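The complex appears here minus one protein chain, its other protein chains still in place.
Let's look at subunit A:
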Amino acid sequence: MNFVIPDFYPAAAELFVVAMSFVILMAGTFAKDSRGLTYVLTQLTLFGAAAITLLTMDGQVNFTFSNMYVDDLMGDFLKLVLYFSVAIVLLYSRGYMNDRKMETTEYYVLAVYATLGMMVMITANHFLTLYLGLELLSLALYAMVALQRDSARATEAAMKYFVLGALASGLLLYGISMLYGATGTLEISGVAQAIYHQAGNKTVLMFGLVFIVAGLAFKLGVVPFHMWIPDVYHGAPTAITLFIASAPKLAAFAMAMRLLVNGLFELADQWQSMLMFLAILSIVLGNFAAIAQPNIKRMLGYSGISHMGFMLLGLMSGVVGGDRHFALNAYSSSMFYVISYVLMSMASFGVVLLLSRVGVEAETLDDFKGLNKRSSWFAGVMAMVMFSMAGIPFFVGFFAKFSVLQAVVAAGYIWIAVLAVIMSLIGAFYYLRVVKVMFFDEPVDNTPLVATSDMRVLLSMNGLAIAGLGLAPQALMSLCAYSLLGSL
């Protein structure tokens, strides 16, 4: 038996997070006032992981753990965005969780494990690694949704999430097993090689592909695998909704890149047409259904469905008739889209959290009435987020839509671009409604906003980032393209 000690260096950040998770658990168990301590430790973990990722970043593609694990620029970049967004999410949610007696060690430990799961997903080079990461993330999220034990709605949401999530994991696993049957390997780059050399039964491959795309679609929350989104977003405590609606989208994007682009690029024609179908359905249904939602969390849920549809538009425009020149442009536009979406999603739920206080959930549109009279600044921030989501310049959401549509038109799907812009007009209506209730209506509730100063500062910066990236999107766009260069 020949045992080689693997190179731990490319996985240093993950190992650090694992170690810190034990520390946080210990601190939570033994420290007297554990809440503040575990919060600080969690933020330190994210900060440390970011530092390690930055320090170990060398621009090379490094494989480790017998090729089950890959460390490339795309992974590093996505992980940095991931730490950043989780850190912001935790900061936003702290006050809310504290008010509802949910700010426990478990919450932070679960958040750390979810982060770890996403990191593993981002850096997987093996179907099983990917699956492990996905399950680690999902199990942590199921538990987080159910954190509010005495709330029937949250428990129901957790149950739904769990059952449907398990089903999706099953689909994904089934697809993976098909691929294994066809190619004889589970290593992502190995699968790509095998398909390139025409190995494997085409029918089995196709069969596997369909299940993999279905599993992926569920995790992204696109139609027709979206049913969990509105219920989970609505049922979960808002702070947890914020978590689910932000960072996991990055991980799901990474999963799509790893599975479809790194692994099944040879089958691009096939999965592109599936993604096209999913994207169009999501954009149409997401936007129409969002109109009917009086509950802002549900509305943002449906709007998220349509945003993920837009993101898929980029992914489906990479290969045109066997020509791969468009791939980098298309995938980097998707990546830009998903990062912009995370930024907007965090800000929108951040404002919802800001309006909530002990015993009051600011969930419905009515709770936003007259926000301009209560706080002009945060009404302005929310308005910026809404205009950005609607794709109005000068906000980052416009450039996200622009870059994706540009990829779609480059691929020759002009009719899809036309459909997408018509649907974003429908979308503009319900985003405008939020602006309308904030600015044009009289407040029903005149209590001043209560929020810690760090939340206020960060939420303001989040809003300004949406405007700032809209004025100068070049840097982030190039970063996305540059980080993908090595992975194609």
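Following the convention adopted for this analysis, contacts are C-beta pairs under 8 Å (C-beta built on N, C-alpha and C of every residue); 3 or more make two chains touch, one makes a residue touch a chain; residues count from 1.
Everything below uses one rule, namely that contacts and distances are computed from a predicted model.
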{"item": "Identity of the absent chain, which is to be given by its UniProt protein name, from \"Beta-ketoacyl synthase\", \"NADH-quinone oxidoreductase subunit M\", \"Tripartite tricarboxylate transporter TctA\" or \"Cytochrome d ubiquinol oxidase subunit II\"", "value": "\"NADH-quinone oxidoreductase subunit M\""}
{"item": "Which of A:N201, A:S273 or A:S478 contacts the chain that the document leaves out", "value": "A:S478"}
{"item": "Residue touching the undisplayed chain, where the options are A:V360, A:V418 or A:L485", "value": "A:V418"}
{"item": "Contacting the left-out chain in the complete assembly, out of A:T105, A:S403 or A:S483", "value": "A:S403"}
{"item": "Chain not shown, touching residues in subunit A", "value": "372, 376, 387, 392-394, 398-399, 402-403, 405-406, 409-410, 414, 417-418, 421-422, 424-425, 428-429, 432-433, 435-436, 439-440, 473-474, 477-478, 481"}
